[in-house]
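What follows is one structure encoded as structure tokens, with my remarks underneath.
With one protein chain held back, the other chains of the complex are shown just where they sit.
And now, subunit A:
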Amino acid sequence: SVSQSCMVRISSLYPPPLALASCAKPRDPALKKRDDFEDILEERRSSSDLRYALRCYVPVVYKGIAPCKPGVLKTAVLQSDRLRHVMSKETGESADVIREEASGILEEMAHRLRLGTVRFFAYSLSKAFKALFQRVRVNEDGIQRLQQSIQEHPVVLLPSHRSYMDFLIMSYILYTYDLSLPVIAAGMDFLGMKIVGEMLRMSGAFFIRRSFGGDKLYWAVFSEYVKTMLRNGYAPIEFFLEGTRSRTCKSLTPKLGLLNIVMEPFFKGEVFDVSLVPISISYERVLEEALYARELLGVPKPKESTSGLLKARKILSEDYGSIHVYFGHPVSLRSLAQGRINRSQYNLLPRHIPRRPSQETQAFVNETAYRLVRLQEENMVLRPWVLVAALLLQNPDGVDMERLVEQTSWLRGLAVSFGAFLDWPDYVSASKAVASSLALHTGLVRTEGGRAQLAMEPKEPGSPEEDLFDRAASVLSCASYRNQILHVFLRPALLGMAMQMAEASRKDDIYSCFSFLRDVFSNEFILCPGGTVQDFDEACYMLTKCAAVHVQKQEVVATEKGQRILSFLTSLFQPFLKGYQVGPAPFLELVDYPRHFCFLGFLPSATSELTCYEALSSDVQKNALAALLRMKVVRKLKV
């Protein structure tokens, strides 16, 4: 296949690394300390929601500054030097027209936080959450840290994005703990929802267009709006680094636009520091589970609408388990930038005149974004079901319960030693954990006669295409759970695959294969550009720790004991390898392919390997294509 042939070519292009040893020794991920959780619904179940929604709400604020009114904020933005500069540059139209336009943009964008609306949400969300979830668990130490940060420096909240629920949950939690409500960057699509859009606006959302490429005025208004809020310490600013909801439950490659904007006031000395708070929101069952699988198979996303929301009411009757929200340690932008960013580069140009960030700045922002997403990943709570799902996907023909329990228990040990944040207390036995996992996901697994198997058979047989669709959908649903744990195994698995690929034990060869694989998969997983050596060391460290490999000065050798681990790791990532080999193949000539084509274009026979179903995922195809384009293996033709 294409990618295989290019593998050979490209890997031979890689010069052997000069120095493999990095200065920082990887630390043992299993020793990472994490906070305990509290269930915030517990109190809601025992006391009045109404009183809760109407209680006195006095959040602490940044440096004791009283937040200004939304109107004052707007005026400040419209009269800012930045905007005046843009207006003076804009030619052809009179200043008044441009000002009018800017004011219009701001009107469309700006939030209008109202305590009344917040209270309404506090009340109704209490009801909804209690119906949907067993528990909403929050690490209170993280809340404490956040409270401290809010008083010291402007705060940027960076939650992971898996569901529409994310920002509702965030605001709900901050309200519960009497913290300042964030202003949230939301997509314009929400404004399509009548009433609800405006209500979101009144609970702190501000709306940005999905794309505004060359519109300088829009960009100026938008960035100045965010920066003004940040500089004044108006409220914590919240946005999703991943830019959109991850349909696969894998973290997405971070988007840098907003991160650039919130960092700039620090670079330019307008604030002393900015606290970046990575927040991991993990769902035992994502509300959009079924929708996502269909979307991945090419069914367009339903348009956000109020009627759609009302129709979705029926989900209220289902059990979505628990949510874990982990507020990570605030990361000081100042400390990150120490020694990396020379802030005096901004000394020679008036600060309101926009300028392309320097290369070092771009690299720094990019790296920081990756680091933050990795911090989100690290603190994602994983349920035992995630392990079970990973194992079931490796056994398409089903597996004996006993064996499943044994394997799950083994995998648990491995995952923990690699630093996974497993919500699996010691007193819960493996068999109990497996049983309860299967019970919560009956839609995805069939247990019969002491065997567990992915539920692949369609409920009512239809056309071959429809059957295939259903089978692929259930595989992708299941894969979305397995995906949650991939970040734990990613680096060791890349090493494992590199060892297989190199077919020799020379460290340099393995490293160049590792580096190649890492490059191939850098659209798929969170792999920061430039971190190859560090990742390689980390992988070596982890596999050495569990005695799977033996790393010598010149060689990396698999041990006898390590076979099981290595073969598990490689088969865990097999679907992606396969997906990259076969996935994009049909589209290589058809670059501008229509959305649904990703399903119709490639029909594997029903007997083919289970892993191929994952190659149907538009996500894998998109990433694979992007990787091939990036690596200049294929060329984009204008059709």
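As a working rule, a contact is a pair of C-beta atoms (placed from the backbone, for glycine too) under 8 Å apart; a residue touches a chain by one contact, two chains touch by 3 or more; residues count from 1.
The rule is simple: contacts and distances are computed from a predicted model.
**Q** Not counting the visible chains, the remaining one has a UniProt entry; which protein name from "Proteasome subunit beta", "GPI-anchor transamidase", "Alkylglycerone-phosphate synthase" or "AP-2 complex subunit alpha" does it give?
**A** "Alkylglycerone-phosphate synthase"
**Q** So which of A:Q79, A:T244 or A:N347 would be touching the chain we can't see?
**A** The one listed residue touching the chain not shown is A:N347.
**Q** Given that one chain is not shown, which residue among A:D178, A:E270, A:D400 or A:D508 touches it?
**A** A:E270
**Q** Residue-wise, where is subunit A in contact with the chain that is not depicted?
**A** That gives, for subunit A, the contact residues 269-270, 272, 342-344, 346-347, 350-351.
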